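Got a structure here, written out as structure tokens. Questions coming.
The complex is shown incomplete by one protein chain, all other protein chains being positioned as in the whole.
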Amino acid sequence: MGNPGRDPFGEAVRAVKPPTELAKLLGDAGAWGVNLHDNDLVPIDATPSERDKIVKDFKAACASAGLVVPMATVNLFTAPVFRDGAFTANDPAVRAYAVQKTMRAMDLGAELGAKIFVLWGGREGTETDACRKADDAVRRLREAIDFLCEYSLEQKYGFRFAMEAKPNEPRGDIYMATTGNYLGLIPTLAHPEMVGVNPEFAHETMAGLNFVHAVAQAWEAGKLFHIDLNDQVIGRYDQDFRFGSVNAKMAFFLVKFLEEVGYDGPRHFDAHAYRTENYEGVKDFAVGCMRSYLILKEKAARFAADKEIQGIVKELATASAASPGVGKFSGAGAKALLGHTFDRGVMAAKNLPYERLDQLTMEVIYGVR
Amino acid sequence: MGNPGRDPFGEAVRAVKPPTELAKLLGDAGAWGVNLHDNDLVPIDATPSERDKIVKDFKAACASAGLVVPMATVNLFTAPVFRDGAFTANDPAVRAYAVQKTMRAMDLGAELGAKIFVLWGGREGTETDACRKADDAVRRLREAIDFLCEYSLEQKYGFRFAMEAKPNEPRGDIYMATTGNYLGLIPTLAHPEMVGVNPEFAHETMAGLNFVHAVAQAWEAGKLFHIDLNDQVIGRYDQDFRFGSVNAKMAFFLVKFLEEVGYDGPRHFDAHAYRTENYEGVKDFAVGCMRSYLILKEKAARFAADKEIQGIVKELATASAASPGVGKFSGAGAKALLGHTFDRGVMAAKNLPYERLDQLTMEVIYGVR
Amino acid sequence: MGNPGRDPFGEAVRAVKPPTELAKLLGDAGAWGVNLHDNDLVPIDATPSERDKIVKDFKAACASAGLVVPMATVNLFTAPVFRDGAFTANDPAVRAYAVQKTMRAMDLGAELGAKIFVLWGGREGTETDACRKADDAVRRLREAIDFLCEYSLEQKYGFRFAMEAKPNEPRGDIYMATTGNYLGLIPTLAHPEMVGVNPEFAHETMAGLNFVHAVAQAWEAGKLFHIDLNDQVIGRYDQDFRFGSVNAKMAFFLVKFLEEVGYDGPRHFDAHAYRTENYEGVKDFAVGCMRSYLILKEKAARFAADKEIQGIVKELATASAASPGVGKFSGAGAKALLGHTFDRGVMAAKNLPYERLDQLTMEVIYGVR
Partner (left out) sequence: MGNPGRDPFGEAVRAVKPPTELAKLLGDAGAWGVNLHDNDLVPIDATPSERDKIVKDFKAACASAGLVVPMATVNLFTAPVFRDGAFTANDPAVRAYAVQKTMRAMDLGAELGAKIFVLWGGREGTETDACRKADDAVRRLREAIDFLCEYSLEQKYGFRFAMEAKPNEPRGDIYMATTGNYLGLIPTLAHPEMVGVNPEFAHETMAGLNFVHAVAQAWEAGKLFHIDLNDQVIGRYDQDFRFGSVNAKMAFFLVKFLEEVGYDGPRHFDAHAYRTENYEGVKDFAVGCMRSYLILKEKAARFAADKEIQGIVKELATASAASPGVGKFSGAGAKALLGHTFDRGVMAAKNLPYERLDQLTMEVIYGVR
């Protein structure tokens, strides 16, 4: 909401509004909560007393707008000091400062009531891999996360960390390019149970990956701690478009998945309005995000209630022929499996009406069914 | 070597050669080893005695060509029976058959002396996500891998499994799209210690990801069991070009990384010759792959020996200012860190001559330094 | 319809059907016409009498199925002889043969009543630009097209040629990568009036380009002779998915554009069914293409009838302030324009509710408006 519409080729088009006013705008738009980077609220050079005043006013504004603060995060990318990264920077002083800044952002988040702490390492990357061995970056990242987990424990903040991947921009390449990379890193941490992921629709889509598959893997592993919803065209700059405004089909499958599995975390719309908009348009944008989610939720219910669709889905799961199962390994089971004669022709002849199923799905999305 | 040059728009341009002859060609080209899918050697419908004859002849051909078989794998994608996947197919009979076929491919691989077993799930994916819940696919994949690990243990084959990711093609989207996704899956398996990854240059590049970052994460996690070397333009069909022929810079950083960390597994060139070539050209292609690796290895040594380059790299690692370190968490350390005053201006002023460093690196690659 | 489902990693899954049977299938699916490459109908090695028999039978089948043949084309990509291109091949004999083959395909097309002749140069490209100067390729292409235009004139075939661009696959890079490139080539031909373009949804989308923008430019230049409708995910292998099944929004804007400007050429669905399908599924696929077009056509009408939408569109075209127009140049007009004082603040403050407009558009697409 607070994005003034500056981009690499253009000046801001909207006046910056104070956080208290943005809270009101969000409340008017019907939002449930608000998230923020530390410096979205407290300027990087604020004195302690300035900080306390700002936090107090903001808490009051949230209360009056009926907003909660479910998640907090830290800005480790705007200031020039982070131009070569934060936790993975070559300069040890920068690495230490980044951890200190995050600790303070955790203090702030805890004060605002947040229980999820998102970490997006926007500057953790390279334009030239000559500058650092890529495995050193992994080790430095681990060191910082392990430290911050301990800090949360010591302070009894109860934070769960949600790691947010992005393949590139603003760095040429960002370490931990996809949600999968973080799922691979987490089990190597000192406190894997405290750390999950925050997949972002646009980030995974930038690399042309299927977002639902990434979310599903995270969910299945018990690691879907948070999610960032927006939209994006594949293979482009980070667009952060209104949720549901580009990839209608992927958005549909995503909402269907989240609703079916019972994901109960925040639906966080991490997007911003087109640069053509004034603040009226910013509200249109925010309302549009929420409305599109609900439209797609309704479509997911329709998909679940459609008899022809459900008939096909059910038939797909039936076996083409009797055979031993796979299941848990046993010597006897393996023997039985090896001994079975499969008729490839029969199995290959099974009816798989995916074109029909997909057309019906599209017709649900198009609202003509 | 055996690829006859067929593609989606064209017929084969080269006669298919028997494996024994291909082994000779590879030996002539100077290769150290040869890898194969089960059906590259043994036709899918061969009788047991045909199979034994073929294997015996092939082993003799390898011996005479001086080739080892370090890795084996299974073809779960060519036959129509796998048109909806293998381990993740909706049809339980297909899933069982896929496991059986893999067990037999493991028998074959063991007989040929392979110690690494690669699994590439080329058909494990979707064109429409209406057909299957994506988290079910993860569960089915895990079930199959767990079963196969146990089979290897029971048979005392000593296999280490190397999982190969690919974002798409031949399916619209393939599950486990990147190496990172497999690094995330492995810790959830019953025998994580037996399973690692087989990153492929072209597959990670298809999604526009930095291949060296993926390889480095796998290495740092102790999971780089195998590697597939080739080349590819970002955002395209699977090209499998000659190693070092497109992304000279990425190939350089990769070879530099592998040599520096002491990777001692096979350098497997999983590529194929242009469709313009006859078998003389196929040999040129194979020789080119190996020659380019050695050219880049020599360049990596030159980079390591270059005084100006090493001077910059060394300077990069120095601190811009004194500060507490991060390191292992302690209450006292956290307090010291929180209490320290960082001068962002001083840190942001540190000289980071990355343009110069990258230009020097390019000059090493261009061979003018 | 005739695609048997073979792909780079898999065998055919459907038996090949004779063209007469496919004509019947198409008729049953409700199609208006059928297009074909020369060798889809007549095998490349057919004798003249075999050819005549095949053509006669096919014409009868079309008549009985109620199908016309509005467009014909030539296959210059399947046979190994074209592995280095056809019109642009380095071998002069191949270039001559390609022209001869096209002349014969024109004879065939004319016999079947086609008035549009599509040229897709699937093999006109490179894996290595060392093999040919890229401007020579342009000259060779022009020579061939000029020759074929004259042949059509001499034979009084009345063909209009529609050039089809594609960025890559099956070649590493294909010359004339986008529809724009052909729009640039055509004015340099001897008979520009005879040559237009055949933009394909999937091909432009492979490069991540906005398909509607390309079609609009072609239309505005009077060059939209034909169009190929299908669907595709950006940055991938050529998928040729069912029309309307991936990029719902782009498909909507496309149909809206074609209907609004009154495009009266064929709506050619150049797609193929998923490899999971049997022939029942192939029919589902064909029906789905046509049905989705009609669904979107209905939505375009709804967009045009929506009062809030049309109100916004109308308001957008009004001027924020009085000013001289641009129009046709005159000394006086230029002077007036230079003399005018613009108030940038007033102009920048004009309300541009694009978020609202786009949300309303999406709601039309989602069928909830």
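In order of appearance the chains are A, B and C, and numbering begins at 1 in each one.
Criterion: a contact is a pair of C-beta atoms (placed from the backbone, for glycine too) under 8 Å apart; a residue touches a chain by one contact, two chains touch by 3 or more.
Here the structure is a predicted model, which means the values were calculated and not measured.
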Listed residues A:R83, A:R142, A:K297 or A:H340, member touching the removed chain:
A:R83
Per the definition of touch given earlier, which of B:A46, B:I295 or B:A336 contacts the omitted chain?
B:I295
I'm checking contacts with the chain that's been left out. Which of A:G10, A:P48, A:G262 or A:G345 qualifies?
A:G10
Could you pull out which residues of chain C are in touch with the chain that's been left out?
44, 79-81, 83-84, 90-97, 99-100, 103-104, 126-135, 137-139, 143-144, 146-147, 150-151, 154, 167-168, 173, 175-188, 207-210, 212-217, 219-221, 235, 253, 257, 260-261, 303, 309, 313, 316-329, 331, 334, 337-338, 340, 342, 344, 347-348, 350, 352, 354, 357-358, 360-361
Using the document's contact rule, name the residues of chain B that touch the chain not shown here.
13, 208, 233-236, 242, 244-246, 248-249, 273-274, 276-278, 280-282, 284-285, 287-288, 291-292, 295-296, 299, 348-349, 351-356, 358-359, 362-363, 365-368
Touch rule applied to chain A and the missing chain gives residues 5-13, 77-80, 82-84, 122-123, 127-128, 168-170, 172, 206, 208, 233-239, 241, 245, 274-276
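We adopt the following convention: only the chains that are shown with their structure count from here on.
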Whole-angstrom distance, CA centroid of chain B to CA centroid of chain C, is 37
Centre-to-centre distance between chain B and chain A (centres being mean Cα positions), rounded to whole Å
28
In chain B, which residues are in touch with two or more of the other chains?
79-80, 83-84, 127-128, 168, 208, 235
